[in-house]
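Got a structure for you, questions after.
Here the complex is missing one protein chain, while the rest keep their positions.
Note that the chains are named A, B, C, D and E in the order they appear, and that numbering of residues resets to 1 at the start of each chain.
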Amino acid sequence: MMKTDEKLIINGKRLDGRKPMDIREIEMKVGVIPNANGSAYVRFGKTTAFAAVYGPRELIPKHLQEPDKAILRCYYNMAPFSVSDRKRPGPDRRAVEISKVTKLAIEPALFLEEFPETTIDVYIDIIQADGSTRVTGINAASLALADAGIPMRDLIVALSGGKIDDTLIIDLCGKEDNYSEADIPIAFLPNTKEITLLQMDGRITPQEVKDTIRNILKAGEQVYKKQKEALKNRYK
Amino acid sequence: MMKTDEKLIINGKRLDGRKPMDIREIEMKVGVIPNANGSAYVRFGKTTAFAAVYGPRELIPKHLQEPDKAILRCYYNMAPFSVSDRKRPGPDRRAVEISKVTKLAIEPALFLEEFPETTIDVYIDIIQADGSTRVTGINAASLALADAGIPMRDLIVALSGGKIDDTLIIDLCGKEDNYSEADIPIAFLPNTKEITLLQMDGRITPQEVKDTIRNILKAGEQVYKKQKEALKNRYK
Amino acid sequence: MMKTDEKLIINGKRLDGRKPMDIREIEMKVGVIPNANGSAYVRFGKTTAFAAVYGPRELIPKHLQEPDKAILRCYYNMAPFSVSDRKRPGPDRRAVEISKVTKLAIEPALFLEEFPETTIDVYIDIIQADGSTRVTGINAASLALADAGIPMRDLIVALSGGKIDDTLIIDLCGKEDNYSEADIPIAFLPNTKEITLLQMDGRITPQEVKDTIRNILKAGEQVYKKQKEALKNRYK
Amino acid sequence: MKEYILNLLEKNKRIDNRKLDEFRKIEIQKDFIQRAEGSARVKFGSTDVIVGVKLEISEPFPDTPDSGILRTDAEFTPIASEDFFPGPPNENAIELARIVDRGIRESETIDLEKLCLEKGEKVWGVCIDIRIINHDGNLIDASALAALIALTTTKIPKIKDDEIIREEYSGKLPLKHKPITISIGKIGGKFIIDPCLQEENLLDSILTVSVREDGKICAMQKRKNSLKVEEINKIIDLAVNKSKELRKLI
Amino acid sequence: MKEYILNLLEKNKRIDNRKLDEFRKIEIQKDFIQRAEGSARVKFGSTDVIVGVKLEISEPFPDTPDSGILRTDAEFTPIASEDFFPGPPNENAIELARIVDRGIRESETIDLEKLCLEKGEKVWGVCIDIRIINHDGNLIDASALAALIALTTTKIPKIKDDEIIREEYSGKLPLKHKPITISIGKIGGKFIIDPCLQEENLLDSILTVSVREDGKICAMQKRKNSLKVEEINKIIDLAVNKSKELRKLI
Partner (left out) sequence: MKEYILNLLEKNKRIDNRKLDEFRKIEIQKDFIQRAEGSARVKFGSTDVIVGVKLEISEPFPDTPDSGILRTDAEFTPIASEDFFPGPPNENAIELARIVDRGIRESETIDLEKLCLEKGEKVWGVCIDIRIINHDGNLIDASALAALIALTTTKIPKIKDDEIIREEYSGKLPLKHKPITISIGKIGGKFIIDPCLQEENLLDSILTVSVREDGKICAMQKRKNSLKVEEINKIIDLAVNKSKELRKLI
């Protein structure tokens, strides 16, 4: 993380006018990709993700199949034009890691043992990035899985927290992410409060980490509500 | 395509002395690669191609096989030394596209349904490039397929046309290609006049496109004749 | 090979004080990688190699299996920090060739027909390079194979020879390798004196080549003795 | 289904009630991606394509030292179809990118000569990235239209101390021409435009034609089986004609 | 075996007679690779990791023109496990490299601002290469410790005429902080540190925490299934506590 002399919080307001515990404008739509078994579009401020689910479907080649459960495969991908300087197409090391933690974030919500020998493929496509892309992608994946009619213990709610200008905040935008003292993306199952994604980088005290986790679990309820609304709107 | 102040046609003659509807010197030899089931060497001026056919042969892995017909696979490749500035070995995006249109150019001439579960592999190797390489490669592939004894509806005849200095021409050499107002490679089956390859780039009127197609169908008869002679010479 | 004005032999002594027919300090340890079926650590001066053997084990996919013998696969790899200027991870063309000649150097010592349908995988990892890495790797592989309990006709002994400052030497260090008039890595089976690795580059007379091979066969006895000691120490 | 579609066509009808030469409902959304210098999302029915244009400081090609550079890439993202998978672009994605690229390049859409920053050293590189969101046929026409519209929305970023200042702009990307790309399919004795995926799979042949506003043809690509000369001539005329209709949408 | 391990843990015992919060025997060997500017070999029981640090003259990133560059790679060499195979790094190797990198980067271990050679043009690039020699669990903690120790041994080479003089040094790599990385596994209702491979495979969950000498957390990564808030809080406290023990070894 880089340093800046610029103040990121002025008079209690963040660069985009939010208060520390405010989430950006959220837009969520379900069923946006007709070809997919389930799909969603999720936007937090400018950060925009599509997710599509294909499956459960037969896994080929067969030697990759698991006899007693479905394989969950997750792919996180960014459009070349989603960032300031064009990104070369294809996954880099960061995308490989995010794909892995995304799979771990989603897996506890599913009953994979119900679909032996199949694969459930979750594709996340970030078409615009302004911070917090991995949690935006997980929210989209959560909706796409529900849209696909895949049985779930609960929706997966994801939100980032962090610290800027000595203040704990949630839902970091890109500039806040670049200059933050900490960035903590979290995903959880709201009913049981099980945390399925937890990463952190920065330099903050253990207490601040704990507080941030608590903040996110609380503010995540708003995201949960939006997810449920989006699913309801699908069938209006 | 680039621009040049140089005149490409002077007194009705092209840079190499040809008239607009002249084809360069053609050399065609069949059976030049003993290992192949069929092979050919074709040269139009300096543009030189080898083609080899292997197959029909068993396709491995089996899950790629088609139960009711042969798979046709075409690979167009250029030698690193075939062009002015050394080309890195291996197919680039241009070669991938040419391989695809070459397959489409050849396929209508074959009876693939006669060879289920097999593959017919057509390899084209451009060892010297001076314009019109894809049509030269298709002519070589046509002869190699015939040499391999693979049943064909007809030979495939290929020739390029275009426009330079306000004049419609055929069989573009490299310099003409670089500075042309249009480049139109075409392949067809002479008996039925079915056009199996048609690409174009440039800036000309619809009528000029139509005229060029007609010019090529006409001039292609000379190429057809050369192909038949080459096949006849094989058994002299 | 480069040229240098520096003398590489002064008063009959090489840069590191050795006489022409001296081998550097040798360290050999067996069983150093608990997970492997067999393993070894071999050091000649600063040149340091690990080798591990996994197998005989089932070869997947099955269509690569040989019905009447084991497949031997060898991989030579260098750590990025093993050389002066960091090497990019992964095999380059040199490593591919060394992997191939290493396999050929080892194969005559094995009874592959005893383990049909399996693979024996020999992995060599150079963690520090100061000349003669391929022979160091082969010595490590020899010990790892013996440690794995794989039946062998004989151990494989490997040593390099060459010529610097008009003098035939053995066991080239990195600097000698860079400025040598010849570099000749050799591997052989000591009992039968069968030579299983022989490469050479440089500019020397046929007689010098022959003399170097003879020198290596002789000096190799010391390496053979060290190998046998290392194996004995394994069970102390 | 195959028989059903073919029988309808016999009666000049299509499964979605369109006429043979009728486009599906076309939806256009401009400036969809604020991060990009230009962007557009185009839907032809449920075919859904996003194009983003990024500008980069690039080295010119040695033979055109004072011209900007154009580069076109396409990703068939696996979100868009059960038949698309992760991995580098396959031959279909490469072909699509190259056809769209040729339409733009050969028509001289972009005034590349105005994109020189320092002769022989630095020019603007215009990177067009095509992203398929949902595949229901006729990807090429939708992508070409989205690319052209994205170019019309493209702004040139400011430069300070040899670095691009993103999201501050010095002007619009200079355009000279506007090519429209139309693919016309042949099926039985009929010619149809804007085939949906089910139709596309049944086509006997298909020819893609790019037409400039002055009526010149700037790119063509036959993409399946074979065509007769008179069929090609008919398709060219039809494409020139229908291009006018699509051009109104820009 | 699974039942056996779980039953032992029920009684706060482990298969190798350790306590739940006890490390395996840790062996540290410094300057293992003379060719590298810094190196260390670290064993946690039979987990065996070598880290080498190489310094290269590099171009700085445009947004930090006077800062050195850090790069961390990991190779799961096939010598280390029957489950490792030749080929480019898989997701596990990439994750390990990135976690170790974050611990070092976010804690500001290296004083990158002292590694500028020529502003905007040349800086030192610090390349950390992690090499797994034998895999018996807890690769991340062993690798992070080996990387940190290797950095403490790292010397900066001399430069002459813009070329690096290898194996001649001008000083030590300037370090500002020393992060310790601890992974704590949850298994049944127990928390264990430094799991061996057999234990690792049975864990319900595991959380990796990097702690700086001032007690600040600089990186975390949950690596399996899910954890409750109170479990995370307990793990963080435990990790901060155990990091002091490991820190004594540097």
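FYI, a residue touches a chain if its C-beta (ideal position, glycine included) is under 8 Å from a C-beta of that chain, and two chains touch if they have at least 3 such contacts.
This one's a predicted model, so the numbers in the text were calculated from it and none came from an experiment.
Enquirer: Using the whole complex, pick out the displayed chains that touch the missing one.
Expert: So, spelled out: the chain left out of view touches B, C.
Enquirer: Sort through C:M21, C:L112 or C:L198 and give me the one touching the missing partner chain.
Expert: The missing chain is touched by C:L198.
Enquirer: Which residue among B:R86, B:R153, B:K218 or B:K232 touches the omitted chain?
Expert: Per the contact definition at the top, the residue touching the missing chain is B:R86.
Enquirer: On subunit C, what residues meet the omitted chain?
Expert: 1-2, 93-94, 96-97, 99-101, 104, 107-108, 184, 188-189, 193-206, 209-210, 213-214, 217
Enquirer: Considering the whole complex, not just the chains shown, which residues of subunit B touch the missing one?
Expert: 33-36, 39, 46, 48, 50-52, 54, 57, 75, 77, 79-86, 89-91, 121, 123, 125, 127-130
Simple rule for what comes next: only the chains that are shown with their structure count from here on.
Enquirer: Hey, which chain ends up farthest from subunit E, C-alpha centres compared?
Expert: B
Enquirer: Could you state the distance in Å from the CA-based centre of subunit B to that of subunit C?
Expert: From the centre of subunit B to the centre of subunit C is 51 Å.
Enquirer: Approximately how many whole Å separate the CA-defined centres of subunit C and subunit D?
Expert: Each chain reduced to its C-alpha mean, subunit C and subunit D end up 57 Å apart.
Enquirer: Give me the residues of subunit E that touch two or more other chains.
Expert: As it turns out, subunit E has no residue touching two or more other chains.
Enquirer: Where in subunit C do residues touch two or more other chains at once?
Expert: none
Enquirer: If each protein chain is taken as a node and each touching pair as an edge, is the resulting graph a line, ring, star, complete or other?
Expert: line
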